[in-house]
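Data block below; observations after.
With one protein chain removed, the remaining protein chains of the complex are shown where they sit.
Chain IDs A, B, C, D and E follow the sequence of writing; residue 1 opens each chain.
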Amino acid sequence: MNLLWVVLLPLIGTLVPLFTERFGRNICAFCVALLPAWSLILVLMYAPDIFNGQAIRQTIEWIPAIGLEVSFRLDGLSLLFLLLILGIGLLVILYARYYLSLKDSMSRFYVYLMLFMAAMVGIVTSNNLIQLWMFWELTSISSFLLISFWSHKSEARKGARMALTVTGAGGLALLAGLLLIGRIVGSYDLDTVLASSDIIHAHAAYPVALILVLLGAFTKSAQFPFHFWLPHAMAAPTPVSAYLHSATMVKAGIFLMARFYPVLAGTDLWFIIVSLTGLTTLLLGAYIALFKHDLKGLLAYSTISHLGLITLLLGLNSPLAAVAAIFHIINHATFKASLFMAAGIIDHESGSRDMRQLNGLWQYMPYTATLAIVAALAMAGVPLLNGFLSKEMFFAETLNQSVLGSLSWTIPLLAVIGAAFSVAYSLRFIHDVFFNGQPVDLPKTPQEPPRYVRIPVEILVALCLLVGIFPAFVVGDLLHIASFAVLDHTVPVHNLAIWHGLNLPLLMSFMAMVGGVILYYNRRHLFEFQSHFDTTDAKHIFERTIQSLVKAAESITNTLENGSLQRYVFTLLLCTLVMGGLPLIELTQNSGTRASIPLDGVTIVCALLMIFSAVATVIWHRRRFLALIFLSVVGLIVSLTFAKFSAPDLALTQLSVEIVTIILLLLALFFLPQSSLKESSNRRLSVDLLVAGLIGCVIGTLCYAMLTTPLNTMSDFFIANSKTGGGGTNVVNVILVDFRGFDTLGEIIVLGIAALGIFKLIANMRIAIPARDDKGRAWSNDPHPMMLEVVSQSLLPLALLVSAYIFLRGHNMPGGGFIAGLITSVAIIQQYIAHGVQWIKPRVTIDYQWIIASGILIATATGLGSWLFGQAFLSTWFDYFSLPWIGKFELASAMLFDLGVYLTVVGAVMLILANLGKLTTSERLDIQENN
Amino acid sequence: MLNIAITIAAVLMCLSLMLNLWRLFKGPSRPDRILALDTMYINSIALIILFGIFSRTTLYFEAALLIAMLGFVSTAAMCKYILRGDLIE
Amino acid sequence: MEFWVELVASILLVTGATFAFIGSLGLAKLPDFYTRLHGPTKATTLGMGCLLIASMILVTYWQGYLSVHELLITLFLLITAPVTAYMLAKTAMHHKLQILEKTTDKTLSKRAAERMTP
Amino acid sequence: MQTKPRFRFLPSPLHSLLLFTVWLLLNNTLAPGHLVLAAFFAITIPLLTSGMQDPHPRFHRPLLALRYVLRVLGDIVIANFEVAILVIRPSKHLNPAFVAIPLSITHDLPITLLASTVSLTPGTVSAEISEDNKWLYVHVLNLMDKDALITLIKQRYEKPLMEIFECSI
Amino acid sequence: MLHLPILPILLPMLAAALMLLPPLSQSITRQRLFAVTIMITLVIVSVWLLLTCHQQGTQLYVLGGWQPPFGIALVADRLSALMVLLTAILGLGAQLYACAGDDKEGMYFHPLFMFQMLGVNGAFLTGDIFNLFVFFEVLLIASYALLIHGGGKQKTKANVHYVILNLVGSSIFLFALGILYGTLGTLNIQDMAMKVVSLNEQQQALTKAGGLLLLVVFGLKAALLPLHFWLPKTYAATSAPVAALFAIMTKIGVYSILRVHMTIFGQDAGALAHMAIPWLWPLALLTIVMGTIGVLASPGLRLSIANLVVVSVGTLLLAVAIQRESATSAALYYMIHSTFITGALFLIADMITKQRGKAEDRYVIARPLQNPKILGIAFFIAALTVVGMPPFSGFVSKILILQAANSMRETLWVWPILLLISLVFLVALSRAGTTIFWRAAGDNTQGKPLAPLKCIAIALLLGASPVLVIFGGPITQYTQLTAAQLHSKAPLPNSKLPIKKAKEMPTGQSHNAN
Partner (left out) sequence: MEVIYAFCVGLLAACGFFLVLRGRTFIVVMGLTLLSYAVNLFLFASGRLTLNGAAVLGQSAQYSDPLPQALVLTAIVIGFAMTAFLVILAMRSRADQGNDHVDGQIPVRPVSPSLLDKRNG
């Protein structure tokens, strides 16, 4: 047998409703109940071992990296909680079967409920801190789903969200706390942790860990000041309230405190925080409960109050108080669950939960009323009922503490006052609902509910009575083993009996009773007194806080991310300036030891040309065509620079790219405004100028420092192996097609993709075509000047020949596929310019897209060819052949690769430029300039 | 002697380039500027040829050839732009 | 031998550069666009021709085989220069650029701009 | 007008010859391998581009054409000197003019050749051709005698071109 | 398979080219079938590669047979294999989703998608820094083109910003590469790591500038504050499958930071060791904060998710900045988790958007969804994962990072921030979810069935989350080994394919551009 199944069965149970709903509600509910029942039987089968003082463990390794194991442990405390969770859970399943209306999706409800049940079972059986936390969070999630079950109601959504937020926040704190404990102990194993109380107490991080864990517990258990979510969670269907808010979820926090009692309790810090929180919650809950007109609201605050009571008991650092706390856990679960169920029946049968409407229901549903009254009396702590017993233990323990030093006597007093209020609201529950005249404007005439829906209430009320009358017999052993687990195997002597003799606690009980009755009879004055206070609902505060958070976030985002690209680029440039500039400050001298090249006049003139043109581009940037002309001068000088410094291939490439770029820019400029007004303020211009200038200084300094430092590179390798290994004498070209052919492959792919992307951009583009130029002049009426046509036509074969020449010599001399491709493209584009699209259309039928694809394929296939010879991708091959008459010649696979490059370039450039031409239509319209 | 000739030629070409630049700045019309640019292209060819002679290499011949071919395309494109706006129609 | 080669080449170089310079000078100093057009389109052809022939001679001499590919550049320039001039003139007339006052038959440019008979 | 090429694989022999020569020029060689390559390109490129070529009038009298070319080259040299002097002299001596020259040739190619020649030779730039291909507008840098210029152009350049292309007489 | 390391690059390359040619180019159906086949193959290949790298150690693939550092080498170690697998699965999900109809909204979707895969895989696999640049450009240009898929003003506008910023970024990249080559004289990343130790003071300053400029570039791609501005609107504007695929894009920036600043400027880099870390710490924290504020401020779901991407980048880099092996391992786990989940979220958001009429994805009252159940479950799972709630992968990664922040200082910074953002996400996503799914007006009777392909795609990506938890043991083990590999400095392994016999360099005359 396997402990795992205790958790797994309810977990599997989440799937059951999905498959059984179609067979009707009864079968569905029955099947859903089967698995937890089975799980309960398993637990009961373990019970004898537990009662013998054993703890059962089971561990499976899971994620060691975070210390997460599948690890379960069953001890007395777990057993107690398992009985509550599974037992009351089964009752709730039965109750919900009749409670849910036909409109409600039963399967959904049961899925959530089973998920919740599994999570609770997981919490109480976890033997690993992380796993415990996992289940802890699962309860928050499933309770969110349950509370929001009627998601069409605004209060359900808001209540659920609030519960999730508060308990979720607590869960995060708990995680931190548990991780901290794990770090202190060095293990996340609960057994290990529970055995390390000394280490934990002594550790400097103990207070932090304690506070974090308590935050988790307090939020879950609705302790002040985190109590406000619980009343709003009453928007949930009543079975949910009966289960979550009486017996289980809110008890998870209590369980947590009990579980870690051995290692966290026993210090002054624990004492002060826990007991005072508990006390405050106890009083506050009890006080507010009295004023709630909503039946479930009253019960919710009552729950808060009772949870405060349990917390207070746990906080007292006395073993007997802990036993009392555990006892009250059981008692509260039974009477509160039955009260919620009774409230649900009343709501269901009368259509209202408002005690101002509900009156005199005794006449309509006497049987239910009896059950509810017994349970309410248990809540009030009337003798012979279970509530009395634990409350008396509580009173006894309040007398045994010294929380507030010499003011400690106030605690029993406050406890009595709290108890009195609890008696008062219990009285109100009984009197205001079942007696107190006749109902007021009820939507339905109340009547007794169906037989089966009462069964859970009956069982629970019976338990209240049984425990109340035969406490030792019914729960004595259970209480003992649970305390055994909490108190680290040393349970103090306690006596579960109705009668302990005439003593102070009994007197306190009596005073509470009397006080409660007095309070209730004077309730009108109290109500009036309370109405003077501004009762701001926590919900509104919560919602408003969230709202203002969102507002603040919005204003921050809108200020920073204002959608202005100029700002983004500016930020980028600032980063560049800082990152590039800071290291330069460390640079003590810019110039290195490398000998510099003497300056000559031609260089100076070219530099001047470049400088003037670059500056002119900037100055006249708003007169775009003019700027473009200056830009092309810069490009020309750049090519000349490459030629000057021994890079003929670069010069050729730069030149051809330059021309294609100019054509492209001209093509685009036609569709764009020809000039723009001054937009930037002078301040902005000068700031931009400053930043750009500074970056320019940084770049220039870096460049100068680099140029003057000697460098050892790997280039000798290329020069040494270009001919012998790559079969070419133009080292640059051999690098491109061989040593670093992969770069080139990537580069032509970039070109190809750009072309495809551009084609994609052009498709369906609706752009207005200017009917006149920027000065308002009509366009010339001669679209294809004759001379240009004739000369362009005759230049085409020549250009193709030149490109073939450049292509073929590329491997050994400056040139290559890329430049050849550009020349071919320019030659074809020239035909487009001279003749127009209409003329070309019938003459060039090939799809440029195919050329791109085949170019890439040829280049790739060349690379793949080497696989046949057991070589890596792109390994080249070349050899020299000799034919009679023609002589010796070389064949190299790199040429084929270069052919791929050539084709891709031609295809891409043509796809880009030729399609731009197709944008124009025959008519040209005047367009509205939008700026 | 050759070096002197090259120097003289280079000086003249530099002066030409500066004159072209001057016309480029002065304008006043767009055709003027295009014409200046075109002349600049051609003067660059001269500069490259001189550089080739000076360095005794033919490696830069293609660059000159390319300027001759492509400079024309660029000038024609700019003129077409002024005339029709749309280069390819 | 070397002297004569150098001499011829030097003369050609200086001549070529001078013509190119004069072309640019004309571009800079002539009074209106149409007159400026004459400078570069013509002067450069001869200027470039001389430079290229000088290059041909020198390369042939240095490398020991006939180097004639420079002719190709000349060929390109000869083919393209008139078209460039034509396109530029067309643009100028289209933009109705100011024509020097003393130009004879100024009005013809308007007819020309519309490609009509005079 | 030539509508169909005489040889399927050699649509324009003259073009092919030009390409053949240019290839050898480019490579500065007469090596057998390059001759083969030159022939290859001379055949393939015109085939590839034949779709992109408008039909042109048939070319005749190659010798006359050669003479024409040489004459133009000579004129270019002279033109350059003349223009050089005009440029250097103060511009008040200039006497610019627009001149319309009536054309006798009709086809695009010969007209283009004529216009190019005019642009390349003494002090004249072809500025425009009328839409009906009947007038060539010329800008003259320094006009002496309008009629003399028209006659010169028609006699010295247009006539040989007409003969070379054997058109419309 | 000797050529295994290059297959993740070659497969999409060939596929993309073939899809541009007939017969594939003519029919979208054929393209879909072909593309999905290729993607599945890619997943298989990636798994194979990962297993190979895991069992046999780092794989070196020397392109062209040239011994590194002279030739370009692909280096498939645990990290790159992991990233490639991640990309493949994410890609498959996005592609399946697109095949349900989004691919028809513009041209060339499938070829471009393949090109994008090629670029991403190349960036992950290459061991050469310039080649990295090339693949960056491949993936960027493909992303530019994909970004406008489907058309529309918003896309164009976002794309203009994205393209311009990235072009400036690419320029800076090249400046940085120039500096690095100009001082180190090599491009191979491993070789750079060797040479960086023996620099003189002047070269060190230069190299530092280069390295920091690379940080700017990668920070831009990764959307590190203050370079994150472009991301939210771009991701929110683009079409769903593309946005899903983009979940990997920021990770490439992070990956590159890992490569450059752990391999080259790692602990053995002498004076330049860890030079990025002082910057990374505050910036990563600020990124998280800004992203979180963005999540809170987002008026719609897609923008929220885009801001989540920003946060995930910050979180990742925070873990990277901790510089401990356990932290790097945590970062890697987080990377896997966040990639899948943001991918899935974008797809879910798209389905939601398309069912809400004019309200689109905004958090306003709108007509009810047609398929609230499936979408609700999907969104719920995704939200839980993002918030870091069990039982989904978010909590594992959160705990991993929390545990890795070991020192006092780290704990004080990392814990509050990570826990608080979880809370903010909880608030924001519960608001989002309740509004979208529950605040409905009117009815939406035309309940169309969901496209099965879309559901499969979402299930695939979302399913990764539980898988990451269930197999958390082996996966974290793998990330730990990966982190160990990253932190140790191992020489390149030998190539399995023949290396060309290179001519010896003239001894003693090493090229000196002096």
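Assorted remarks:
The rule is short, and it goes like this: a contact is a pair of C-beta atoms (placed from the backbone, for glycine too) under 8 Å apart; a residue touches a chain by one contact, two chains touch by 3 or more.
This is a predicted model, so every value here is computed, not measured.
Judged over the whole assembly, touch between the missing chain and the shown ones holds for A, B, E.
Contact with the omitted chain, checked across A:A209, A:I481 or A:V731, is made by A:V731. Residue in contact with the omitted chain (choice from A:A204, A:L407, A:V493 or A:L599): A:L599. For the chain left out of this panel, the touching residue among E:L4, E:M114 or E:V134 is E:V134. Of the candidate positions A:A369, A:M786 or A:M813, contact with the hidden chain is made by A:M813.
Considering A:G53, A:G186, A:P492 or A:G696, the position touching the chain not shown turns out to be A:G696 (whole complex). Interface residues of chain A with the unshown chain, by the touch rule above, are 563-566, 569-570, 573, 594, 596-600, 603-604, 607, 610-611, 614-615, 617-618, 621-622, 624, 627-628, 631, 634-635, 638, 641-642, 644-650, 653-654, 657, 660-661, 664-665, 668-669, 671-673, 676-680, 688-689, 691-693, 695-704, 706-708, 711, 713-715, 718-719, 722-723, 729-732, 735-736, 739-740, 743-744, 746-748, 750-751, 753-755, 757-758, 761-762, 765-768, 812-814, 818, 908, 912, 916, 928, 930-931. Residues of chain E in touch with the missing chain: 130, 134, 137, 140-141, 144-145, 148, 152-153, 156-157, 159-161, 163-164, 167-168, 170-171, 174-175, 177-179, 181-182, 187, 511, 513. Residues touching the missing chain, restricted to chain B, are 55, 57, 59 (touch as defined at the top).
Note that in this section only the chains that are shown with their structure count from here on.
Where touching is counted per the definition, the chains common to chain D and chain E are A.
Shared contacts of chain C and chain D, meaning chains that touch the two of them, come down to A.
Farthest from chain E in terms of Cα centroid separation is D. The chain with its CA mean position farthest from that of chain B is A. The chain occupying the central position, as judged from C-alpha centroids, is E. Averaged C-alpha coordinates give centres for chain A and chain C that are 71 Å from one another.
Among the residues of chain C, those touching two or more other chains are numbered 23, 25, 37, 47, 67, 69, 72, 76, 79-80, 82-83, 86-87, 90, 94-95, 115.
Residue numbers of chain B whose C-beta contacts span two or more other chains: 10, 13, 17, 30, 34, 65, 69, 76, 80, 82-83.
Here the touching chains pair up as A-B, A-C, A-D, A-E, B-C, C-D.
The part of chain A that touches chain B in the complex is made up of residues 601-602, 605-606, 608-609, 612-613, 616, 625-626, 629-630, 632-633, 636, 639-640, 643-644, 648, 651-652, 655-656, 658-659, 662-663, 666-667, 669-670, 769-770, 773, 779-780, 782-783, 785, 788, 792, 795, 799, 802, 806, 813-815, 819, 823, 826, 829-830, 832-834, 836-837, 913-914, 916-917, 920. For chain D in complex with chain C, the residues that touch the partner chain are 22, 25-29, 76-77, 79-80, 83-84, 86-88, 91, 94-100, 115-120, 123, 125-132, 134-135, 137, 139, 141, 143, 146. In the complex of the two chains, the chain B residues touching chain A come out as 10-11, 13-14, 17-18, 21, 24-25, 30, 33-34, 37, 40-41, 44, 47-48, 51, 59-60, 62-63, 65-67, 69-71, 73-74, 76-78, 80-89.
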